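One structure is given here, and the rest of the page talks about it.
Here we show just some of the chains, and they stay where they sit in the whole.
Chain IDs A, B and C follow the sequence of writing; residue 1 opens each chain.
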Amino acid sequence: MSLSQIPVAVLGATGSVGQRFISLLDQHPWFKVAALAASDRSVGQKYSEAARWVLNDPMPDYARDMVVVPAKPDCIDAKIVFSALHNEVAKDLEPQFAQAGFAVCSNASSYRRGEDVPLLLPEINADHIQLVKIQRKQRGWSGCILTNPNCTSTGLTVALKAFDDAFGVKKVFAVSLQALSGAGYPGVASLDITDNVIPNIKGEEEKVEWEPRKMLGKLNHSKINLADIQFSVHTNRVAVTDGHTVCASLELASPADPEAAEAALRAYRAPASARDLPSSPRPVIEVRSEADRPQPRLDRLTGKGMTTVVGRVRRDPILDLKFVVLSHNTIRGAAGGSIYNAELLVNENLL
Amino acid sequence: MSLSQIPVAVLGATGSVGQRFISLLDQHPWFKVAALAASDRSVGQKYSEAARWVLNDPMPDYARDMVVVPAKPDCIDAKIVFSALHNEVAKDLEPQFAQAGFAVCSNASSYRRGEDVPLLLPEINADHIQLVKIQRKQRGWSGCILTNPNCTSTGLTVALKAFDDAFGVKKVFAVSLQALSGAGYPGVASLDITDNVIPNIKGEEEKVEWEPRKMLGKLNHSKINLADIQFSVHTNRVAVTDGHTVCASLELASPADPEAAEAALRAYRAPASARDLPSSPRPVIEVRSEADRPQPRLDRLTGKGMTTVVGRVRRDPILDLKFVVLSHNTIRGAAGGSIYNAELLVNENLL
Amino acid sequence: MSLSQIPVAVLGATGSVGQRFISLLDQHPWFKVAALAASDRSVGQKYSEAARWVLNDPMPDYARDMVVVPAKPDCIDAKIVFSALHNEVAKDLEPQFAQAGFAVCSNASSYRRGEDVPLLLPEINADHIQLVKIQRKQRGWSGCILTNPNCTSTGLTVALKAFDDAFGVKKVFAVSLQALSGAGYPGVASLDITDNVIPNIKGEEEKVEWEPRKMLGKLNHSKINLADIQFSVHTNRVAVTDGHTVCASLELASPADPEAAEAALRAYRAPASARDLPSSPRPVIEVRSEADRPQPRLDRLTGKGMTTVVGRVRRDPILDLKFVVLSHNTIRGAAGGSIYNAELLVNENLL
């Protein structure tokens, strides 16, 4: 079987993250979409009729006439399933798929905290994928579950990794300005966000205060030691379609000036195994030197939406450094991240 | 002369802050608008022709047919002038007016740092108005200059005052999400903010890191001792017409839990001299208990736009407290603030 | 019983139109809100807990602690009920209230086409209220049902009335740009309207092509002869919170130039019985002469949101006249309209 023929499926294919999977898998060099699965309401319909497409890029031709199937292991013939399921549904279904031999690359939060479940951003912690071996042994699965983090954790953690490697990170204050697509569809009501800001996103702050600690943690034999970093996170929703912006202040173990900090960001390289995959961000981090960048509309598609964009690296008057980080929430922070994880799994011969 | 006959003028009357002055002075119980002054381009025109009105509320009738006059002391017959001038222009003109005997209530930043110039939020530091006496003596002016702070400093400082009185504030991390009207008109280009965030506002962070220290400082004989509080501020522009939102984390001298903190906010009262003026905020601080408030569109008009609205008071995982504060940037944070200052001046018999 | 004591109730009180009723009835000189009714989910809760308030103006104090009651005649003690019910619910419930003796002033579309049901804009067809007598006789009701038109029909029909009286209107092409609040809450998804236009509103075009014909029709004994005017209407949704804009082209029976047309608009007066009610628009029509008005954000609150604002009156290259008309869709076009209808009913001694 050549790489170009690895059959994959999308679970939750009609939602907004499901749509992003379908868009990003169009012409993928390794994967071929064999099935689109969704809830009973959509099953049996052509995808073009079942889905209310919300992306700027038109629906790929390959998907239009595919008939939506149920999200059950025995209805799907594929090696990898990409999960855009809601968390409660994912909690039940994903283990069934893993049990049945599928590699589940999930965007849901249900298993991110599992001790034997990799929470992956390949460009920073590709080695954590080794947890899959533990997971299979412990759970008796032939398949597996891989997860990617919350869309707001994503860009922040990539930037923190570069700083942590170079100087050691001790404390992080972060305030997000998050895009509408992060809430799915229909998601946020227009009357709630027009001429407005919503200064809270339910359940989000806890995730962003914990997930980076797992990803920046060290894999020690069969488990991950959480990174010893303190986080204080505040999340906001703003009237932006795509692209999460985070304003952060850091305390470092070895204080660094802004020039050294920028140099560390520019010098950062993904681990070798995650460097040349189809979805590898090129570059991993882009540093902008303008006074007012990154901006979501202008910078979210950097590196096809997989690059983390950092700007305004400067001294913090209380701690050490301040900066702004931007990441495309439904590409790097959701569907693109799950696909990148699947590529790493294949590349590590763990499929 | 009855109070209702104090003649006032607006300098920079055609701009967006000037318009807000004109709107708020409509039917003011103490002040009567005697002159509208603007740049040469507008002089001699009827106000309704000279101004491109941008407020939601229609232009008051009294202003429509007033003929715009030059912004020069000898062209204006009034006791108080409200300055909505640009900073460079204000720097030159405001002292000329003060010298000529006018009380200048300024929204410009030019003299906020002057050691003998009050930087006032009457509901928190009404006593600082005593600096006017020093100012008059030192400069030989019969008039004076009073200033109000930057629109982002405003709401934050009111909330900090309540916390500082109750628990002592030591460190403040603050990230703003600022409205478009803060940049004046034409201000921000629509292509720069539609589907976007601008993660910097030129010169703003320095102001918000310094101004609260003066306002929270103690008046000691003839000078103000800056409050010993450290600030780290990041400013953003978002697609909101009016209302600045600030997310803040605090370190306190005497740690307090969220319940005690909310109680301190609710218990806060303006100094007696600033409590019953026409523009006094009622209440000074409103505390919202919902999970997702304050929001600019829903809360900016609380207390006719003069109230500071605080919500999401909670523990900060690194420091002590976190909260969100909202203030109407062109009412409490600009024109309404200058008018409130003028009322205090009259009330203290310092006009 | 003095006027100030007419007890009224709001049906569908928690929705966005219900909220507007509650806001406009605050301090109403004739009506006192005696009950707030909503669906089972809300019954028994305090209004401030049951409703997710979406208006810019804060919730009136009187409503906060009222306990929501069921929308049933025997649960409500009032003379007038204002209906913000959904059409399907209104269809069942409104006749029950009318039967039970309530005057139902409805914003729902269910009975607008009833031959014995007045479809009212008091400033143009106050005489149609006489249909209530027919309605009561035919249906054996002691109460009655009055309706106000669709929010897009509203402003357009007011402007057409002035033109029809002066010159006779024969054909109307109209294209709307409608606000989000017209769709209720949650209504339009933010991802559907951010950086976007939706070029259709389900069921709306048919309403706007028919309703003006009834309102501009003549009451002839016991029935209304529909006006002999042809309409072609296209409706769009745009990213505006409140205020519907309509661009129209007209063919007239007696052609008029723009000056005469503007004069006719300015000269238009409401019928005597509708002229001095608490909600009477002052003026009925405001004509703007600027090249780029009316605009929703700047003009929707003209006359407290009850005035119809017209601008850009000019020659049409194919027919006779072209113009733009703006009306506040949830004040004049919904709750304010129903209240104005109720006032007319009282004034005509038909309650």
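The rule we apply is simple: a contact is a pair of C-beta atoms (placed from the backbone, for glycine too) under 8 Å apart; a residue touches a chain by one contact, two chains touch by 3 or more.
Please read all numbers here as calculations on a predicted model, not as lab measurements.
**Student:** What number of copies does the complete complex in this structure file have, with 3 given?
**Tutor:** 4
Convention: only the chains that are shown with their structure count from here on.
**Student:** Give, as an integer number of Å, the spacing between the C-alpha centres of chain C and chain A.
**Tutor:** Taking the mean C-alpha position of each chain, the two centres sit 48 Å apart.
**Student:** Measuring from the mean C-alpha position of chain B to the mean C-alpha position of chain C, what distance in angstrom results?
**Tutor:** 39
**Student:** At which residue positions does chain B touch at least two other chains?
**Tutor:** 194-195, 241, 297-298
**Student:** Using the touch definition from the top, list the residues of chain A that touch chain C in their complex.
**Tutor:** It is residues 16, 54, 180-181, 185-195, 239-241 of chain A that touch chain C.
**Student:** Please output the residues of chain B touching chain A within their complex, sorted ascending.
**Tutor:** Residues in contact with chain A: 171, 173, 175, 177, 194-200, 202, 209, 230-232, 234, 236, 238-241, 245, 247, 249, 291-298, 311-312, 316-319, 322, 324.
**Student:** Which of the residues in chain C come into contact with chain B in the complex?
**Tutor:** Spelled out, the residues of chain C in touch with chain B are 53-58, 194-195, 241, 297-299, 301-302.
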